[in-house]
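After the structure tokens below, expect a handful of questions from me.
A single protein chain has been removed from this complex, and every other one stays in its place.
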Amino acid sequence: MTGKIGFILGNEAIVEGALVSGATFFAGYPITPSSEIAERASRRLPQVGGYYLQMEDEIASIAAIIGASIGGAKAFTATSGPGFSLMQENIGLAVMAEVPCVIINVQRSGPSTGLATKPAQADIMQARWGRHGDHSIIAISPSTVQECFDLIIFAFNVAETYRCPVLFMADATVGHLREGCVLRSKDEVEIINRKRPPEGLDEYYPYKADEDLVPPMATLGGHYLSRFHSSSHNEKGLPTSSPEEAKDLIKRLYDKIEKNKDKIVKYKTFDVDGSDYLLIAFGGAVRAARQAALDAKKRGLKVGVLQLQTVWPFPAEYVCELAKDKKGVVVPEMNMGQIIGEVRKAVPDAIPVVGANRYDGEPLAPYEIMKALDEVLSL
Amino acid sequence: MSRRSKEVSWKAFLREESLPHQWCAGCGYGVILKSMLYAFEKSGLAPKDVVVVTGIGCWGKADDYLYTNTVHVTHGRALPIATGIKVANPSLKVLALMGDGDSATIGGNHLIHSSRRNIDVTAIIANNLNYGMTGGQYSCTTPLDSRTSTSWYGDPEPALDICRLTETAGASFVARTTVYHVGTIERYILMALSHEGFSLVEVISPCPTYFGRYNKMPKAPIMLNWLKDKAISIERAKNLSEEELSGAIVTGVFADKKGHSFLSRYNEIQARAKKDLEGE
Partner (left out) sequence: MAIPEGEIMVVEGKKFRIEMRRDRCKGCEICVEFCPKKVFEADELGRPVPVRVDDCIGCGACELRCPDFAIEVKSKGVS
């Protein structure tokens, strides 16, 4: 199917992108609206010598992909709200033990079992803070089927580069959307594989980082014995209760993402130069935002759109730079207002920031964004 | 006695510099650890071929004392993580070391489904009949009516039989022994290591610090003799009534079945899927 144009679901494009990335292992538990990912993975992976495991729950699913990644595979899972909640503890394990993997959350309306078949973007703060303990996290959000394909490849690349879990925050509007998608082949995209330690070391220290703050990851069964650890540990991968070692580890885990932010943050802009107003959106809401900007143009308003393809780490400096000469900012989200808090922190106080929010399980519509824009205009 | 030296001595798997270990005086886990190392020696495995996954609990500290690949993970999740490692890298010998809390209580669902899946992983369950690390609270294997730090007036919950559970769920090798019956630990682990499919060895272990102290057995020798008295071989147990077996620890091999492991089954799935792709 490679190199062709497919008319496929966002959820299906995610699987095809993962395969191009070299993923050979999926473990999951069926849940609406992500199940098409499991279904396609269950067919496609064994075709290419990979594995699909249907686990007993989402806790086991995330655990199994962490294991598979430790075992040397590129691994991913997919879920939605309730399953994402169950996965949080072991996402923390992947952070601490530095295990690259990709977790797809096709967001649906909550809380709890909520509106199972309907979209939302209300897990975006959970994506940032769902685990206990200090750490940074990478979260990426697609707004089109093409981005499901392209950005999942990017998600695997950053997971492999920084030895960390990457959260792929899709939503039901995009996951269940069917549109054209160029299914690029392996040769047409950049594929990054995890860094391995050099041969011939006297002793391999599994958590001794290079200058980029990322430790090389040995192949199990290869030259070196490897240790992975969920508790505070030293460079040898042995547990420690030393305050200095604990602090150094937490700081490095945080810095390896925050200090490499310029390489991790991906965004798109539409008509931002010379615009008076700015819409800042991610995921499915981008589609409504772009239409709202076009509608506003007809009214003679100059409105640009900033699409956050990487939501976490949040590009506060860039948002500030872009917004500082604007008359106002609107943040459309399919939630009660989550990422708007980050935008408010980032932009100068004098610039009004208004949310366009929908949290009834229905996709955000352009007219609702226009209403928010009118509110900004009236200020 | 010093053991006859095989290709790789058991000591090659031991991080001697980490001794003395952190387990209490009279804790049986050092005995189980040593028996496992003996089994490694006899199995002909090299440290780099072995991956030991440990969860949380006293037995979860075992990786600190090992020169193998080690993966120390969250409470209750050693089995699904071991599953991922084995499937991604089938040439490795993957073990999951879990206590009674880790394996059967918080991780009970994974234990059932790893058994059913017949995944090619060896589980070594050290069952000390309570949560030792957190101060001696009752677990799902604590005997009914026992005193623990959270069942001061007796544990109201009946104990779970890990071997019967996993045998019923489909585990193809299941054995139980106790730290008193020390020679059988190595023997059963060796059998488990050479088994294709899910293999499980449960070892009932003395915890004189908590379970023993709360139940009038404050020293290891008393607890070991208690295990000796409680143990009934599975062969003898077959002729005993449920009443006669009440409170007994049935020891022996519960299941030793040859048959399809998860990986052998999945290899067939892959062959079918590849054929389907070629036919497209």
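First chain written, first letter: the chains are A and B, and each begins at residue 1.
Assume a contact is a pair of C-beta atoms (placed from the backbone, for glycine too) under 8 Å apart; a residue touches a chain by one contact, two chains touch by 3 or more.
Please read these numbers as outputs of a predicted model, since none were measured by experiment.
Shown chains touched by the undisplayed chain in the intact complex: B. Interface note for the absent chain: among B:H21, B:K230, B:H260 or B:K274, the touching residue is B:H21. Here the missing chain is touched by one residue of B:G170, B:P208 or B:G252, and it is B:P208.
Between the chain not shown and the residues B:K219, B:H260 or B:K274, the one that touches is B:K219. The set of chain B residues touching the chain not shown comprises 1-2, 14, 16, 19-21, 23-31, 34, 182-183, 208, 219-221, 224.
Definition applied: only the chains that are shown with their structure count from here on.
In whole angstrom, the spacing between the mean C-alpha positions of chain A and chain B is 37. The touching residues of chain B, counted against chain A in their complex, run 18, 47-49, 51, 53, 63-64, 67-74, 77, 79-89, 91-92, 109-110, 112-113, 266, 269-270, 272-274, 276-277. Residues of chain A touching chain B in their complex: 24-25, 27, 43, 46-49, 51, 53, 55-57, 59-61, 63-73, 75, 89-90, 92-93, 97, 220-231, 237-239.
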